[in-house]
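Take this structure, written in structure tokens, and hold onto it; I'll ask about it next.
Note that one protein chain of the assembly has been removed; the remaining protein chains are unaltered in position.
After this line comes subunit A, so read on.
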Amino acid sequence: MTMTPDTTAKATGPSTGTPSGTEIRLDRVTKDYGLAAPAVDDISLTIEPGEFMTLLGPSGSGKTTTLNLIAGFETLTAGSIALNGTDVSDVPPHRRNLGMLFQNYALFPHLTVAQNVAYPLRERKVGKREIARKVAEVLELVQLTGRDDNHPSQLSGGQQQRVALARAIVFEPEALLLDEPLGALDRNLRSALQTEIRRIHREVGSTFVFVTHDQEEAMNLSDRIALFNNGRIEQVGTPQQLYAEPETLFTAKFLGDSNVFELGEAALDANVAWDGESWVIDPATVAAHPGVRASSAVVVRPEDVEVAGGRDDVPAGANAVRATVRDVEYMGSYRTLLLAMGERGLPGRTRVSPLQGEYAIGDDLVAWWRPQAQRIVAA
């Protein structure tokens, strides 16, 4: 990791920063507090050097515990954690050389901004002039030049988190761990700091592990996302993969909105039946999901669902279901129709542009989509 801004990395976007980061390998990691279920249950995950990996999941899913295990704040019940191939499972946190960002900033209130940033360097017995140089450099990187002598209490929340960020990267740690660092900030500041964090990740080229429960934040920042659920990893992949190719119902529901049609114990073939409808399954989908057969669901994103006035307006080869408009949400550039679909009136949604005309509550329509747009997921 280098502190000097790397212009070539900046130009090529995330994940291609200076490839000098550290690989973090979690091998069958388990943390059991002796409660009903382990907090982290047999997780294996490899975070590539220089990668921006987000651990995403609802609260209690084990993502923060996993981060604390990487940091060394929690001890492993089973499994191992290795940094660049070196097992650090039994190394105490202060010798792991990992930077960390906390939700409440955790700045030392008795020290000034400069002293806070200098803290890790002083612990490493860096010379005075070198400390002064590095502190100035990193404060410039987080755009806080000139605030050296302020105390944390004199800064805004966003500024405090920048100081914490400067402090966490100034000693060029193996990787940076971020524990919901934007959770305490308001919406505008969050988005500004997201941009900043992405820029700094590009410039320092270090491995970032980011914990959040906010799926938009995860999609926005990450090279890859590991989606946590009940102490296990549900799916790992790029934001696009997780959104476009969810493997499980949980993934499909957690990332973005979905129309979910549970198929029950249907065997997947070229055709499936749902609520009296007969649908075509794209052969590629069947081939891609050989395991997903017994209990599965069809998932279609709202933007892939079209509406038509009647069956005759649905193109040949498309899957369709009858739907009633329950509500119309005005979203600015588009509208969302909340639908009741099929015999059972299952809740669904679709997006319509103003060009498609007006819809009113109670309108009877046909919702349709192309088989290629639907995903088969394990229910």
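Before moving on, here are some points about what is shown:
Assume a residue touches a chain if its C-beta (ideal position, glycine included) is under 8 Å from a C-beta of that chain, and two chains touch if they have at least 3 such contacts; residues count from 1.
Keep in mind that, in the parts below, contacts and distances are computed from a predicted model.
This complex has a chain not shown, and the name its UniProt record holds, of "Threonine/serine exporter", "Sulphur transport domain-containing protein", "Acetolactate synthase" or "Polyamine ABC transporter permease", is "Polyamine ABC transporter permease". For the options A:Met53, A:Leu83 or A:Leu98, the residue in contact with the chain missing from this view is A:Leu98. Only one residue in the set A:Gly34, A:Pro109 or A:Gly317 touches the chain that does not appear here, and it is A:Pro109.
Those residues of subunit A that touch the chain absent from the view are 71-73, 92-95, 97-100, 102, 104, 106-110, 119-120, 123-124, 164, 167-168, 171, 177.
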